[in-house]
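The structure's right below; bear with me while I get my questions together.
Yeah, one chain of the complex is gone here, protein chain that is, but the others are all in their spots.
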Amino acid sequence: MSKVVRIGIIGAGRIGKLHAENITKFVKSVEVVGISDVLMNEQMEAWAKGLGIRVVTKEAMDLIKHPDIDAIMVCSSTATHADYTIAAAKEGKHIFCEKPIDLSVKKGLEAIKAAKAHKVKLQLGFNRRFDHNFRQVRELTKTGKVGDVHIVKITSRDPAPPTAAYAAVSGGIFLDMMIHDFDMARYQAGSEIVSVHATGAVLVDPEIGKAGDVDTAIVTLTFANGAIGVIDNSRKAVYGYDQRVEVFGSKGCAKAENDTPSTVTLSTVEHVAADKPLYFFLERYKDAFVDEVVSFAQAIVEDTDVLVSGEDGLEDMVAALAAGKSLKEGKPVTIAEMKKELGL
Amino acid sequence: MSKVVRIGIIGAGRIGKLHAENITKFVKSVEVVGISDVLMNEQMEAWAKGLGIRVVTKEAMDLIKHPDIDAIMVCSSTATHADYTIAAAKEGKHIFCEKPIDLSVKKGLEAIKAAKAHKVKLQLGFNRRFDHNFRQVRELTKTGKVGDVHIVKITSRDPAPPTAAYAAVSGGIFLDMMIHDFDMARYQAGSEIVSVHATGAVLVDPEIGKAGDVDTAIVTLTFANGAIGVIDNSRKAVYGYDQRVEVFGSKGCAKAENDTPSTVTLSTVEHVAADKPLYFFLERYKDAFVDEVVSFAQAIVEDTDVLVSGEDGLEDMVAALAAGKSLKEGKPVTIAEMKKELGL
Amino acid sequence: MSKVVRIGIIGAGRIGKLHAENITKFVKSVEVVGISDVLMNEQMEAWAKGLGIRVVTKEAMDLIKHPDIDAIMVCSSTATHADYTIAAAKEGKHIFCEKPIDLSVKKGLEAIKAAKAHKVKLQLGFNRRFDHNFRQVRELTKTGKVGDVHIVKITSRDPAPPTAAYAAVSGGIFLDMMIHDFDMARYQAGSEIVSVHATGAVLVDPEIGKAGDVDTAIVTLTFANGAIGVIDNSRKAVYGYDQRVEVFGSKGCAKAENDTPSTVTLSTVEHVAADKPLYFFLERYKDAFVDEVVSFAQAIVEDTDVLVSGEDGLEDMVAALAAGKSLKEGKPVTIAEMKKELGL
Partner (left out) sequence: MSKVVRIGIIGAGRIGKLHAENITKFVKSVEVVGISDVLMNEQMEAWAKGLGIRVVTKEAMDLIKHPDIDAIMVCSSTATHADYTIAAAKEGKHIFCEKPIDLSVKKGLEAIKAAKAHKVKLQLGFNRRFDHNFRQVRELTKTGKVGDVHIVKITSRDPAPPTAAYAAVSGGIFLDMMIHDFDMARYQAGSEIVSVHATGAVLVDPEIGKAGDVDTAIVTLTFANGAIGVIDNSRKAVYGYDQRVEVFGSKGCAKAENDTPSTVTLSTVEHVAADKPLYFFLERYKDAFVDEVVSFAQAIVEDTDVLVSGEDGLEDMVAALAAGKSLKEGKPVTIAEMKKELGL
């Protein structure tokens, strides 16, 4: 394999486009050879050609089977994640799969097995692990500065809710939004989740409630290493994307505050006003989206473990499903019972 | 009644002494006429006389029945709170009672009824409501700046755990420590708690575990107004007393950070170092301890409602008991069922 | 001498009243025995009696000669500072003299000599040396954390200008306002000022310009230890009292930011808004006003050096006069030439 990892991207939606542009502009170690989308049209094709992408197609299999492609990024709709992952694994391609690993955990599990069987890398798109702030918090814990972990606290609030239509198909707040935080919680705790308890409310948009979902939620967690944790989510923080992490332990507390466009404050007769947080994930995790791809390519070239594995993706998904069940049943749910129920 | 409220303090332990000294030094509208303690000795007497306190006695009833005393501060051991409150009410004295209202909720309820029956004021010692930071957060919510309340988040961590012996008799982390946070949560939400779910762990001191208590806990809350909330407690934050409150709503988020001894930072080759938070409650709530007494005297002189009522104290206690039950049973507990169980 | 220092206050204006009330409320080691004011009237007398002050008089000498008084606080108009200081020294009374030491440096010098000759303490009222923030900055420098001092930066801005009438008699911005900063600069540098260069402008109130003064000024300093420094003053910071200090050295930089009423921020769709600084010197230096008196009493009782000497007051005054001369002549002025010109 050449040192530059040649990639095919399946799905040219928002996230597929983001990766294509990021790689073209910022990632020297990766080349986007092809892109596919079931809705490929002239405009999309022009955009792809403009980025220097050679293979532009409607057929994902054109990429999966392409001899000049080393790895596949699965950026298509969630229901197709496992299928494309398995197909790519069979062709010996490494896989970067957007989160969640699939709508079905069983198929997710099969995807993981397929990657293992065919000895290809499988990385999940939990980009926040590559964020400069959260990585620094983890670093402080890993190097012992925080001591034993006692409490993990995550605040994660979106600037604006999705449409009720989207909410309906997205799998709900836990699978669509909080799944990032379950992954972050496991990453920061350095331990697996044992049980979850979810509290939720419809306070932002009644339509979300009608679709059977909540828009505001707090989930408490227990971890295998004895630590406990809490995640709070809201679909609408009017001041912008609120992304904070705190790890409290026996030797101290590491805390990451929001990022802002500037460090400027304006003191007036009314108050001292500072910037709002960066608006949403595109702004906030701009560098993290690049770094996760760089890291993926490095794992391939140096043949090392990826930093977010398929197993991670599966654990996160089980936690999300357990949270949904907890909310529905009004009681804590263990990961063990959830896995049993899911036949894992 | 004179404009200066003449007070008798029952109990000359840490908190009774604190009030006596605060009033003598800082509160013009209150005079400490007498103080009692079952263990009154020469040294304590000298201290009291040095503050200009005239009546120094072993007998609480000497103060309760004293004609020159308008109000009683109950600072004795928790098991005696309701008894002294009832006795004082019968003598027509106003009462400031330290938290919790009693070890028994039934007796607490009787104390409230007695104060009502005898038309005297009854204020509970939840001093944090008078804290400059938390009052400002509440003010922003009350004046509509935060909009509808969606999430209330409280972090409350002590710098060092009590002895296991103390932990054993204190009623545990929920009744002894988190009861302040239940009160703060109700105050900030502007609404009553509907249900609680507690998660806990023994991570600080195994002795606390042996005594049947936990030292690290997260409790989620639902409120009557639809909001949800979370409190996290630790008995040991090595960096000092960690007291933060956040109210997130439809129009914004009000957040109070810790207080520090100074605003100074030192930038060196290693890092930018700032002060740790103020060490513990004596430092952190120094002014709040004064302000709650000033407020109590004002309520008496102007015949207005006290800002923290006996009913507040009872609600906080029920929430604490419900949290304990939730932890024990591993499931959420509603305040309604807890009250029913308590015969309230 | 008793352990409680018995004090007589000359002058019952704003600052005299402040000291009287502070001592009565907060300072156990000092008793205000008497107070005098040339304009003493019924209302002032009632106020004084209300504080428990026994001797209330129009005659300063009644206090200076009173056998029950150990020390005198000179809070009268500046032109009388040295005269009262000298008179008190002759009677063997210790002296706390408000800044500046006098309108005349020669008389200031005589006052210092008188205190020396009669072996009484003479402390100047530069309260900011007792401020928690600035003391912490100094502590970091003194303990070597900052290394050798290279740059001292002081920002000092008032919330509102004085009346032009006051500005006219106050001695101007350097003698009235920046004199505090010259003292702070010497304190933080740990070294004497060698030369000053002043730049000024009339940007706040044209009346101040008509009175021959400026309302906005920047003064650069050189120190005997080789460090350099800068002070910026404005008579009007609409956001409140702006009091910051920064000491930059070979090992780091210690920086004190403003104090605020609370630590609360409000994040909204517009910005993240924090508190303005504490409004003015009464709020900002509340504790420092108390601490300087406690320190004075301690110096008397323990017979140690005062922390702000008469010589300090004289040096500060020379620096202020040199700044005025520099502004007028448009060139730097050395302290040596200024002293020579003043006959010191």
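Worth pointing out:
So that you can tell them apart, the chains are marked A, B and C in the order they are listed, and the count of residues begins at 1 in each.
Here is the rule we use: contacts are C-beta pairs under 8 Å (C-beta built on N, C-alpha and C of every residue); 3 or more make two chains touch, one makes a residue touch a chain.
Since this is a predicted model, take the numbers as computed values, not measurements.
From the options C:90, C:150 or C:286, the residue with contact to the unseen chain in the full assembly is C:150. Residue in contact with the omitted chain (choice from B:44, B:238 or B:301): B:238. For the chain missing from the display, the contacting residue among A:54, A:118 or A:145 is A:145, taking the whole complex into account. For the options B:65, B:90, B:276 or B:331, the residue in contact with the chain missing from this view is B:276. In the full complex, the hidden chain is touched by subunit B at residues 237-239, 242, 260, 265, 267-277. Across the interface with the omitted chain, subunit A contributes residues 25-26, 132-133, 136-137, 140, 145-146, 251-259, 261-269, 275.
Interface with the hidden chain, as seen from subunit C, comprises residues 148, 150-151, 153, 155, 157, 197, 199-201, 203-204, 216-218, 220-222, 226-230, 232, 234, 236-239, 242, 248, 250-253, 330-332.
Criterion: only the chains that are shown with their structure count from here on.
Distance from the centre of subunit C peaks at A, each centre being the average of the chain's Cα atoms. When C-beta pairs in contact are tallied for each pair of chains, A-B comes out on top. The distance from the centre of subunit A to the centre of subunit C, each centre being the mean of the chain's C-alpha atoms, comes to 58 Å. Averaging C-alpha coordinates per chain places the centre of subunit B 40 Å away from that of subunit C. In subunit A, 237-239, 242 are the positions where the chain touches two or more neighbouring chains simultaneously.
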